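My questions all concern the structure below.
What you see is the complex with one protein chain gone and the rest in place.
For clarity, chains are labelled A, B and C in written order, and residue numbers in each chain start from 1.
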């Protein structure tokens, strides 16, 4: 699906994340156009699912690429336990979307 | 969370959907800016979750407001069974995001 | 993945739903056993994802097979609008899981 190379699984460089987000922005504009044009609602829903999948990919790229800071070290001022709780809370929000 | 009135649960007018999508577009740009500025990745993930929640709300608004066409009648050229299968497939994609 | 035939997409007979749920029950017991045996947590998480996928399939089967009552008619004592709102609320809970 993505045009970027995925040799390391979910990981993505900063440039790749920015490109994906620019594409997501275009997709959201596309959904707005579909709503404006009263397009068939199943097609609108399908397109929204595609945007969600693209955003999930960005989220996993952020997690994967920044694992060193994000997962292992976290904020320098926090205890390992705080970092871990914070990460799990972020994953919980991703799973339940908000 | 949304500024629009929610008197009928998830339903939304076309104008409300377009306003929400414009807001989502701004949120996506905000995520791109956070990536650009190397913001703390937990904060990026939290913001992505907020975008996903907003998109879920749009999807449910599309479903709710267009229930008459979307859920009950579907495409005029399809059988009720085809319409129902198509809707369930769309819901499956929303649940699994893509 | 499922051994049942899937000729009509997501739909499932009552017997198929019951078989799937019996299998899900076994899977949940399997997860409990993994926790009891202190199995590697990534493997526990993978198994939980498999249970969630199986439950999603049951939910979509319920939606698809009972479309006539669930989607089109709903409870006889409710207005079409109430039925539609009720369905969208149920889909929202499935998307956010609870």
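FYI, a residue touches a chain if its C-beta (ideal position, glycine included) is under 8 Å from a C-beta of that chain, and two chains touch if they have at least 3 such contacts.
This structure is a prediction, so every number in the text was calculated from the model and none was measured.
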Contacts from subunit A to the absent chain lie at residues 8-11, 56, 59-60, 63-64, 67-68, 71-72, 80-81, 84-85, 87-89, 91-92, 94-96
Residue list for subunit B contacting the dropped chain reads 95-97
Interface residues of subunit C toward the undisplayed chain are 14, 17-18, 21-22, 24-25, 28-29, 31-32, 35-36, 38, 40-42, 44-46, 48-56, 58-59, 62-63, 66, 69-70, 74-75, 86-87, 90-91, 93-94, 96-98
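Keep this in mind: only the chains that are shown with their structure count from here on.
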Chain-centre distance (mean CA atoms) for subunit A and subunit B, in whole Å, is 15
Cα centroid separation, subunit A vs subunit C, in Å, comes to 25
Per the C-alpha means, the centres of subunit B and subunit C lie apart by a whole-Å value of 22
Touching two or more other chains in subunit A are residues 96-97
